[in-house]
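Got a structure for you, questions after.
A protein chain is absent from this complex, but the other protein chains hold their places.
First chain written, first letter: the chains are A, B and C, and each begins at residue 1.
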Amino acid sequence: MDNLYRDFILEHYRNPHNKGVLDPHDLHFADSNPTCGDEMSMSLRLDDGKERIADVAFDGRGCAISQASASILTDDLRGKSLDDVRAMDPGELLDDLGVPIGPARLKCALLSYKVLQGAVQGGAVAWPEEAEAVG
Amino acid sequence: MDNLYRDFILEHYRNPHNKGVLDPHDLHFADSNPTCGDEMSMSLRLDDGKERIADVAFDGRGCAISQASASILTDDLRGKSLDDVRAMDPGELLDDLGVPIGPARLKCALLSYKVLQGAVQGGAVAWPEEAEAVG
Amino acid sequence: MAVEPASPITTRTIGPGAFSGTALRGDFPVFDAPTRQGKRLVYLDAAASSPKPRAVIEALADAYAHHYANVHRGIYELSEDATARFEGARRRVAGFIGAPSEREIVFVRNATEAINLVAYSWGRTNLSPGDRLLTTQLEHHANIVPWQQLTAEVGATLEYVAITDDGRLDMDDLAAKLANGPKLLALAQVSNALGTINPVAEITEMAHRAGALVLVDAAQSAPHMPIDVRQIGCDFLALSGHKMLGPSGIGILWGRRELLDAMPPFMTGGSMIIRVTLEGAEFNEVPYRFEAGTPAIAEAIGLGAAIDYLDALGMDNVREHERLLFERAWAALGEIPGVRRLGPDDPDTHAGVISFVLDGIHPHDVATVFDHEGVAVRAGHHCAMPVMTRYDLPATTRASFYLYNDTDDVDALTDAVRATQQVFGG
Partner (left out) sequence: MAVEPASPITTRTIGPGAFSGTALRGDFPVFDAPTRQGKRLVYLDAAASSPKPRAVIEALADAYAHHYANVHRGIYELSEDATARFEGARRRVAGFIGAPSEREIVFVRNATEAINLVAYSWGRTNLSPGDRLLTTQLEHHANIVPWQQLTAEVGATLEYVAITDDGRLDMDDLAAKLANGPKLLALAQVSNALGTINPVAEITEMAHRAGALVLVDAAQSAPHMPIDVRQIGCDFLALSGHKMLGPSGIGILWGRRELLDAMPPFMTGGSMIIRVTLEGAEFNEVPYRFEAGTPAIAEAIGLGAAIDYLDALGMDNVREHERLLFERAWAALGEIPGVRRLGPDDPDTHAGVISFVLDGIHPHDVATVFDHEGVAVRAGHHCAMPVMTRYDLPATTRASFYLYNDTDDVDALTDAVRATQQVFGG
């Protein structure tokens, strides 16, 4: 299967990092992928200044791409400021996945990004342009 | 123009027979051609037995085809029984016109027939099949 | 699976008296080229939309090139020609579904619009607060959401016939809910999510006895089996041209003449009127009353060509062909550990549509690996979320057959299942 599902994607899928719900948390948001109905939620705990991410967890069932993407994305969040998170480029997450994501799977790959942005921006955000192209 | 508009069609168009409204009359009916909105009415006077047509007139503005057709059709009605009229074949009227009637003009050619049938059948009738084919 | 030459035309026949799917692939240009990965395209997504045979594409191109003009009111050769072909297609459709008259055939965009037309026009005229409508749990969203909107608007109640664990309608529940006196029962002849074939003639009889009209969603049946509205006995029937080899943008609503005659227009505008004044309008006869504006002229003609193609094969043969493919695929999938198949076992009640899930592998990932293998399947909720909810699944993978499929395609399907399990299992 060449590089369609790299081992590390499958590893993240089978043993996702940061999975579950943080309780208590400062921020929480859930959203879904309209093409398949898969839902994902994210809960965030902030530091004392309420400026930086102290801890994060995601929850929900989904495909290997969406689960690995959430696992990889959340691994990288601790210590980041909310402003940094808001400024994150979805393209970087796609790069981090390291496998080619066809247009029909972009929403799978970017659902975690959308949920995270919803959490830090205080409400649902639009899909990143990358994922819009094919409706 | 070859036989597109034979002289006798134009003659009937310019000087239509039986044009006007009979008053009093026994039967009266009006209908229209949905493709152009042209309207036509027919009034009939019956004989004493109320069985046969004593006199007939048609009214309304329209194209050469519809006017000539009404003129020719009404010329032939006096003395006919209502049953004979009900049994009339629209194809014969088309033959009587003696010019080729394209599908888009069939409703023009058969409007008089439809109005006549409406008068003798006591209410609007469907278009003859010939005129239905092309909506 | 090895790369095969494009569309090998063989004379191998699948099943007695039927045709060869392998040979028919030669009629469909989409099979001429290999996939991006260099594989032979194994198209198992007919239930979403079917490929088009050359005959349909050529009929369309010819209609646009040499016989195209607006219809119905043009007093010139080209328009008369276009009109005759357009109305000829209407007659072809009437013949295909056994409609007593082509005047009962309304051209719409797709099955979805057909159902919406009935919901808006019949529904808003005939439904009162407190009335009931009945549909089923196995419907496509197109046969659910319009009824939800309608019943919410008029204050009526929408009920759903339950489905069994193996994806059939629960006939006891149907009888019980018909006893509540719904005004209309709307149901699919074939479920796109489960493949179930519902006994629509029998159900229509039950519904009529209970005083309910019946709308049959034939989107998944009309392409795959003989349909006869008189034999079914139903009151409305909806279908989509694009699922039966025809163009996109054209579909059919059939309705009994006396019902259509009594229904107000849905959309309004040109062609559907007799007279318009500043005070109001007088509407044309059916079916024109329901066809506002310029219709999908060439697409209707293309649908006529699709029907010619299907008629030449014979719908009985199409059904038989797919039944054999279903039997083989159902059995083969049943032998692979970790595969869960949905829907009924009995090939008499299961069309050529197989929904399945692989243990521990999300259907989206299944479809991605399949794509890599050249096998086009659908993954998701198939616009039938209540079915997913019923079986507590987020989604399924669905393989659906048509006349151009053959046993090699069934093998490709099972090979792809094994390849997927290998990627995720190893």
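For the reader, a short list of remarks on this structure follows.
One rule holds in what follows: a residue touches a chain if its C-beta (ideal position, glycine included) is under 8 Å from a C-beta of that chain, and two chains touch if they have at least 3 such contacts.
Remember, it's a predicted structure, so these values are computed and weren't measured experimentally.
Partner chains of the missing chain, restricted to those shown and counted over the full complex, are A, B, C. Touching the chain that is not shown, out of C:84, C:259 or C:281: C:281 (per the contact rule at the top). Interface note for the absent chain: among C:91, C:141 or C:257, the touching residue is C:141. Counting over the whole complex, chain C has residues 29-30, 32-33, 35-36, 41, 43, 45, 48-49, 51-52, 54, 56-58, 60-61, 64-66, 68-70, 73-79, 109-113, 115-116, 137, 140-146, 148-149, 152, 160, 240, 242, 247-250, 265, 267-271, 273, 275-278, 280-281, 292-299, 364, 367-368, 370-371, 375-380, 383, 385-386, 389 touching the chain that is not drawn.
Of the residues in chain B, those that touch the hidden partner chain are 1, 4-5, 10, 35-38, 61-65, 102, 105, 108.
Where chain A meets the omitted chain, the residues involved are 32, 34-35, 37, 102-105, 133-135.
Keep this in mind: only the chains that are shown with their structure count from here on.
Chain A and chain C have Cα centroids lying 37 Å from one another.
Averaged C-alpha coordinates give centres for chain B and chain C that are 46 Å from one another. Per-chain Cα centroids separate chain A from chain B by 76 Å.
The multi-chain contact residues of chain C, meaning those touching 2 or more other chains, do not exist; every residue touches at most one other chain. Within chain A, no positions touching two or more other chains are listed.
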